[in-house]
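The complex is shown incomplete by one protein chain, all other protein chains being positioned as in the whole.
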Amino acid sequence: MNELIDKLKQELIEVLNLEEVQPADIDNNAPLFGDDGLGLDSIDALELIVLLEKNYGIKLNDPKEGREIFKNMTTMAEYVSQHRTK
Amino acid sequence: MRIASHCRITPNRCLANGQPVPVQRSERPYLTDLYHSLSMGYPKFFKMDNLCKAGVLAAELVLRGSSVDGLTPRHDVAVVGLNSSSSLDADLQHLQHLHPDSYFPSPAVFVYTLANIVTGEIAIRHKILGESSFYVIPEFSAHQMAKVIATTLSDANINCLLCGWIEVLGQELDVLMMLIDRLNGPAPTAQNINSLYNER
Partner (left out) sequence: MLKRLGDSIISKLGIGSRKNYMAVRNGQSGVEHCPSGTLGVPEPFMASLIDRELLNDHFMPIGGNRVHFYTPFEKLAILAVHQALQQANIDAAAPQVQFILSTTKGNIGLLEQPEHPYGPQRVHLWQSARLLAQFFGNSNEPLVVSNACISGLCAQIQADRLLALGQHSVAVVVGAEVLSKFIISGFQSFKALSPTRCRPFDAARDGLNLGEGAACIVYQRREADCPMAPGEMRLSGGAIRNDANHISGPSRTGEGLYNAITAVRGGHSEPPAFISAHGTATPYNDEMEAIALSRAGLLSAPTFSLKPHFGHTLGAAGVLETVISMHALADGVALGSWGAEHLGVSHKVNITPEMRPAQGATFLKLMSGFGGSNAAIAVSTSPNTTNTSQPCE
């Protein structure tokens, strides 16, 4: 799981253009959205949906599903490991 | 009405009120180096397309030292952009995500396929709640800019206007940003705008 989390962090930094963030800066359990933690926004959430589909073959049609999945790195990695098709 | 301050950005060069802005060059793109040299501390910058980057940097420079401080919401400030190729630079990026063999349209790219996003980014950065507009014309025209300035300031609620020619396409980078207010000084006439555009 830790390996997947590290990989997801790298991918997240790349697709969301978080130029000044290092993987080590992202706490596995800190919120990704909102003013605490990473402070991602609604476009970032949509971009993460594209990431899941492109890299892991997971298709989310309802963006609301993303809220739970993208809560933090741990929830995201758990979802990916359970649902990935590639 | 006067041009209170202005800024010119061309490939590898930036002038603020006629003075060169010192930029520590690296192998990164010029606009990124310019961003770092301005110590903006605005990570959102890296999410923007080049049109927005250019517009946001130019706005930063002309607003430094002005009453538009980015902290107080300003209902009396407008931001208006003009260019020739609209958002074509971002449009070509979006197109690359539509290839039949790898069809993954990206919302973070698509959102920049509207030219007026640059005025929105500037408004967000500086808490500008007045008008935001974007016009497309064939080429730089000081005459058209003077007209747009006059029409925007015909809104009596607007005291201050950021007006920029922001042309970005591939390697092409051509920006003239002006801050215009209602005080006395060098008027935003076509002649004055032209001389700022031709500043070296």
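Each chain gets a letter, A and B, in the order it is written, and its residues are counted from 1.
Following the convention adopted for this analysis, a contact is a pair of C-beta atoms (placed from the backbone, for glycine too) under 8 Å apart; a residue touches a chain by one contact, two chains touch by 3 or more.
Fair warning: this is a prediction, and the values are worked out from it, not measured in the lab.
Contact with the omitted chain, checked across B:Phe45, B:Phe134, B:Trp165 or B:Tyr197, is made by B:Phe134. The missing chain, though absent from the display, is touched by one residue of B:Asn17, B:Thr32, B:Ser66 or B:Asn116; that residue is B:Asn116. Among B:Met40, B:Leu88 or B:Ala187, only B:Leu88 touches the chain that is left out of the view.
Mapped onto subunit B, contacts with the missing chain fall at residues 73, 75, 79, 84-86, 88, 91-92, 94-95, 97-98, 103, 105-107, 110-111, 113-117, 119-121, 123-124, 126-138, 141, 144, 147, 150-152, 154-155, 157.
Counting the whole complex, the residues of subunit A in touch with the unshown chain are 41-43, 46, 49-50, 61-63.
The rule we apply is simple: only the chains that are shown with their structure count from here on.
Inter-chain spacing, taken between the CA centroids of subunit A and subunit B, is 32 Å.
Residues 15-21, 43-44, 46-47, 50, 53-54 of subunit A are the ones touching subunit B in the complex. Every residue of subunit B that touches subunit A in the complex is listed here, in rising order: 43, 46-47, 104-108, 111.
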